[in-house]
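Here the complex is missing a single protein chain, while all its other protein chains stay put.
In this document, chain identifiers A, B and C correspond to the written order of the chains, with residue numbering beginning at 1 in each.
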């Protein structure tokens, strides 16, 4: 693999990793607060639809982004009502939200646009355009750094940089602020937060809503950044991969970054090197396809070991029975 | 101790939740400019008023019973098996191999052979995640999700490269020999010349799924192993104290779970398509999660929930046949049913509990 | 009334089923007729849909996709009065009309155009799910490319091995970018909804793309080199028009019968050179006259010019 190919693979990894990263961080906020969320997929999908639809209608990517966030937050609110207010089963709620999103997006898209569950293709103003960082051209002649800067670091859409910035930001919020302290506490032992005079319910709703915002950004990025519109089921399981990355990352922001980049890299490699020949044996494309998943299992079995979730995770906070 | 009479808890609460789901579904149908009454009538007519409709409903029900039971058994050991989809897929490979390469003289033997193969293959597919969870602590939720994807690839490879007869376009195996044909409800129950159940895919596997319900009920509540599984599920530390090996129970529970999920393919692969096709599972593995949760992990509950989802699947097909309503409407209705009967169940239960409590107080006073 | 049964992809899959849908809609519009339709959701519904429509008196019943063949073989004999049409299938029954397409021939033409348009000598192919049908497209395409430029490199990729591969535009984009970085400057997408991502990215990155099944030239005017047309719309339209009187038997819609071809319209005019038109015409003539035989992957299960 020559250097340029490497750069391109990495570039592709970044693009594939960003929706994962945003969803993963979204899940991190929610699960750190003790609300498990297997509905990341559905929220991303709903956001992708809303972003695609509103960007198409308004012609503005920003309206699309806001709509995407809004749609995702509505689903978050449902999850919150079910699992916080009514202490329902968080897994069931997540399953329901995924299905709701899968169905409603197509239903509404069909009703509005009549294009079979797609939104109209977006024109340039409806899409996130790549940002060329300063000096990209100037540095180009510098060996190694130049091309790396131009190909890999520069030329992504704004959301990519925002997503990366969210990693240290999340770390800082979690470990350096009052809100973060309470958030982590409520995921470990909600009674401790309650008896300390802080509302468990408000904290958890806040976390779930932040999760909604981030999923919304992830979905909007899919529909308006990576693509030019929504088509049905376009998240294609990325929410579940993000969930895997979250567990892989043991619910920590920096680890989440590495986990998502790793998943992105594995996917990029599978895209780039379909059916390689090793020693005369052609590896079937199906194996290359499955490789990211197989490697995930191997890594999980070999290196990561036991991932301990937030202790109060998945359990509704019940004081009186 | 109960705050509510049993009938209220088991029937009234789910019923009200279902009504709520129906109400919101009706709103959605109105929203896309169709008539909810008409849609509902179509669904009921198509799914419950014709024998063939029942034949389809029960066919889907059979699938959901197997996957629901699979999820439930694992759940009793506090293991969340999201891998039912993959296990069922690989179970189908077992069914196909057994039916294609063993010359069965009669269907009654074939169904036994196919069930064993399906169970073994499904269990084998669940084994690795189980073992990794037990020994290495690899989170079973991720590993089973990963194994779903891997199963898809394995199946794709087998169907495209290995099992597909040359010249056939379809990524599917050859059809199974005539002798393995399972009697369907039409053949079993329709009097000579009658059209009862004609064309419907429900077949003798339905009774196998009922047997599986009984099996799971006995296993979980009547045997030592079930006692072990439940103990371990409730408290790992207590299980250790009692001398119950966590590794053993994790692996065994997942093997049983995988076997049950795998056995769904007896219904789809041997009972319906009579050859191995790519998407025979059709998400039943995931619906199984909802079925198990809604059925409170109890075989009777699972049977009821599976019937409900079977009805929705068949009723939805009828809608798609006679109206312009996009098929996704059914997905939405299913989602609403899961949401209201599963996740928002307390929304109905809590006020009812209060109501019964005050009623009880008044009676006592 | 007639009925149309769409396969699992749904009638808005932007390619095969949608082409059928367009044909049916055109018929409905022109004649004011009505037709029943269903988008299958599960395997078990195949038989159900056939029977229910047949029992409701629909005639003819048009079914999309080879996956319907086994079911038709089972159900059609029970309804001898009803005519069935199976597009892409191989059922052989007295009351069934089976229509197949010579996708390899159409793809060959697309390959010829791609080779003519390519400056780098490297062209790409992106398939949806890895199934024999899609390889048939790829193999025909590769032959067309090689016929113009024997030294050309053809990068062929499949999006995946599961049905999700038909609906992953993001992956389609990445595959396109990967092919571009390997030098491809024309990509041919035979990938359903995934193709939307391919065409989009090709347009964004300034290379040419080739659409499939329906005419997709209008998606990115001036950026889609052409579309390999598979006239499913015509087939469906004709079936509905013929109604209950349609002729049963086996029909192969090939280049000669205009069943496949490449789309040229106002959206891609600017991209078509005279030389290209000539090459396409030559190839068409050759294939129609039998001078050129295009290897059919589906028949041979192998492809001499492309490895998978």
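The rule is simple: a residue touches a chain if its C-beta (ideal position, glycine included) is under 8 Å from a C-beta of that chain, and two chains touch if they have at least 3 such contacts.
Quick note on the criterion: contacts and distances are computed from a predicted model.
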item	value
Protein name, per the UniProt record, of whichever chain is missing from view ("Multicomponent Na+:H+ antiporter subunit A", "Quinol oxidase subunit 3", "glycine dehydrogenase (aminomethyl-transferring)" or "Nucleoside ABC transporter ATP-binding protein")	"Nucleoside ABC transporter ATP-binding protein"
Contacts of the hidden chain among displayed chains	A, B
Option from B:106, B:224 or B:362 whose C-beta touches the chain left out	B:224
Sole contact to the chain not displayed, among A:62, A:139, A:164 or A:179	A:179
Residues in chain B touching the chain absent from view	1, 3, 218, 222-224, 227-228, 230-231, 234-235, 237-238, 240-245, 353, 357, 360
Chain A residues touching the omitted chain (full complex)	175-182, 184-185, 188-189, 191-199, 311, 319-321
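Keep this in mind: only the chains that are shown with their structure count from here on.
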item	value
Identity of the chain that, by mean CA position, is farthest from chain B	C
Whole-Å gap between the CA centroids of chain A and chain B	29
Chain B and chain C, separation of their C-alpha mean positions in angstrom	36
Chain C residues counted as touching two or more neighbouring chains	10, 130, 161
Per-residue multi-chain contacts in chain A, two or more chains	110, 117, 232, 237, 286, 289
Contact set on chain B toward chain C in their complex	52, 56, 59-60, 149, 152-153, 156-157, 160, 164, 166-171, 175, 198-201, 268, 272-273, 275, 277-280, 282, 313, 316-317, 320-322, 326-327, 330
Parts of chain C lying in touch with chain A, wherever the complex brings them together	10-14, 18, 130, 157-158, 160-161, 164, 167-171, 173-175, 177-178, 181, 193, 196-197, 200, 219, 307-308
Interfacial residue positions of chain A with respect to chain B in the complex	78, 81-83, 86-93, 95-100, 102-104, 106-107, 110-111, 117, 232, 237, 240, 243-244, 247-248, 284, 286-287, 289-290, 293-294, 296-297, 300-302, 304-307
